[in-house]
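Excluded from the complex is one protein chain; the other protein chains are retained at their positions.
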Amino acid sequence: MPINYYIFTAIALFCIGITGVLTRRNAIIIFMCIEIMLNAVNLLLVAFSKMFHMAYLANPAKAVTSGIDGQLFVFFIMVVAAAEVSVGLAIIVMMYRNTHSVDVNFLNRLKN
Amino acid sequence: MNHQQLMALLPFMVLATASIVIILLIAFRQGHTVIQVTGFLMMCLVIFTMWYVRDVLPQTIMPLLIVDGYGALFTGLIIFCVLVVGLFSYIYFEEREENPREYYILIFLSTLGAAILTISRHFISFFIGLELLSVSLYALIAYLRTRNNAVEAGVKYLLLAALTSAFLLFGMALIYMDAGSMDFSAIAQKLHTAEQSSPLFLLGFSLMMIAVGFKLALVPFHLWAADVYQGAPPPVASFIATVSKIGVFAVLLRFAQELHLQNNHSIMTIISVIAMFSMISGNILALRQQNIKRLLAYSSIAHFGYLLVAFLPGNSAGVEAAAFYLIAYAVTILIAFGVIILLSAKDKDAERLSLYRGLFWEKPFVAIVLAVALLSLAGIPLTAGFIGKFYVLMAGVQQQAWLPVIVLVVTSVIGLYYYLRIISTLFADVSVAIQKEKRLHPFFYAASYAALVVLVLLLLGFGVMPAIIIPGIKQFLLIGN
Partner (left out) sequence: MNISQILFGILTVLALVSALGVVVSKNPVYSVLCLIVTFFAISGHYILLNAQFLAIVNIIVYAGAIMVLFLFVIMLMNLNAEVEPQKSKILKFAGFIAGLCLFLVIVAALKNADEKTQTQATQLAGGDIGLIKNLGRALFNDYVLPFEISSVLFLSAMVGAVVIGKKE
């Protein structure tokens, strides 16, 4: 597959995620849309890593990378996302306990 | 990994061990005081090990980290800030009878994230360091969760930080596509051979700047700053203002240095526009603030705008200016938050400006300390803030970046107005000074006051005789270059 297809798929997913963040008010759904964006980046990185690896196999002397760093980066992104979700959901549950809502529009008490 | 590389990493291992030690102390049901003292000693140990391993620097730990003088300088600054923040945290939490023991674990882990940022030379370590910093910060901001505001600030910071780190990753992926590598020096080589900068790199860097701008609270990514400073406990706010920003700025500076971004015209334009907007809107938003925490947030936006001017030249003079400015800024902001913490009552932080009216006649020492800090933030001569601003201006003039330099001068004058307004409030004759009973052992108040005195002496010392620190900074920055 041409790499372009992957790039456009990833951009489309990323922008769907952004649209979700901008249009929804539920903090949990916003968080889920951010996960979509992270997944778009993961897809992009895996495709690039594969592309660089094919270039490396074709001509090992010329290539900068064997492409393995891209896949490892994806692995670390997944690790970090899991950690972030665990703390994030704890904070959102706390917010629900305080305000009985997960609506981000209620986050307006901090003002003068 | 050989012996010397392990030696170079020793300070970071000690830093990671500090949090484990705290966990064990909690498991053995030790009190707040024991944990506080142990944490303090562990941080001293980190500084000691940094001094101990100075001879093996610089060490590159392929492929991710590089421990050189630059990293050691900023790590040292970060550890110093944590020492002071930890000291102030004690009286803040002890007076509130909160249970702050896990707080120290999170503070040390977050510090480890910032320290990793200062020594990273690869996107993976950049990202993991940044996330270690922010995941701990989410919990720290919402730490006093029974207060509504803390959770609100936590949710805001959480959602925006997660969103911007997605942008950061997208930018990194595009640069990876362009350069075929995530290593800063390999990207630099690739850029060097390319005849012109590609749109991929430009777009990637712009997307990365969204996340970096968010962490540094640069305009237009600054909307969280005031709310989070206000909602978070003051020790955590001072932590965000110093440690988190120093770490992120250090990695941005290293990235720019490695890639020689100053040669890239479009990127320099983006950065100077961000710098100018930050200086202007930070200062203007601060003008009418009645809440001192929010005011400090807006002033920090402006200060990082000034710092970006030092960032423009991309030569060693710019780096020295930025390092000195960061040191002066960190010391100053720690004093300001220290005063807020000392004045805070049990149920409410001392954040309304009206509370500070006539403070001088009630508590002359605290008022004078705060006044010195504000004068330094305003950049009045004889304080470190002045010398820092002077160096930044020099760096900007050298680069002939006239427009940002002019904006810097003009907005500094605007800034003078609101800093002087607070100072005049401090010395006003009508006194409604804060009533607050002291309930802790006087030793801890004495320690906090002593810390304030040391910080003020540093501030004035750097301001009167910058020669005592500038050669040190230069020497540090030379290691590894």
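The first chain written gets the first letter, and so on, giving A and B; residue counts start at 1 in each chain.
Here, a residue touches a chain if its C-beta (ideal position, glycine included) is under 8 Å from a C-beta of that chain, and two chains touch if they have at least 3 such contacts.
The model shown is predicted, which means the values in this text are computed figures rather than measured ones.
Per the touch definition above, the residue from B:124, B:191, B:209 or B:407 contacting the chain not shown is B:124.
The missing chain, though absent from the display, is touched by one residue of B:36, B:49, B:89 or B:110; that residue is B:110. One chain of the complex is left out; on chain A, the residues touching it are 1-9, 11-20, 22-26, 28-29, 31-33, 35-36, 39, 42-43, 46-47, 49-51, 53-55, 57, 66-68, 71-72, 74-76, 78-87, 89-94, 96, 101-103, 105. Within the complete assembly, residues 16, 19, 23, 61-65, 102-103, 105-106, 109-110, 112-113, 116, 124-125, 128-129, 131-132, 135-136, 138-139, 142-143, 145-146, 154, 174, 177-178, 198-200, 202-203 of chain B touch the chain that is not shown.
The rule is short, and it goes like this: only the chains that are shown with their structure count from here on.
Separating the centre of chain A from that of chain B, both taken as means of CA atoms, is a distance of 27 Å. Against chain B, in their complex, chain A makes its touches with residues 7, 10, 14, 17, 21, 27, 30-31, 34, 37-38, 40-41, 44-45, 48, 52, 63-65, 69-70, 72-73, 76-77, 80, 83-84, 87-88, 90-92, 94-95, 98-99, 104, 107, 109-110, 112. Those residues of chain B whose C-beta lies close enough to touch chain A in the complex are 63, 123-124, 127-128, 131, 135, 138-139, 142, 145, 148-149, 151-156, 158-159, 162-163, 166, 169-170, 172-173, 176-177, 179-182, 186, 190, 226-227, 230-231, 289-291, 294.
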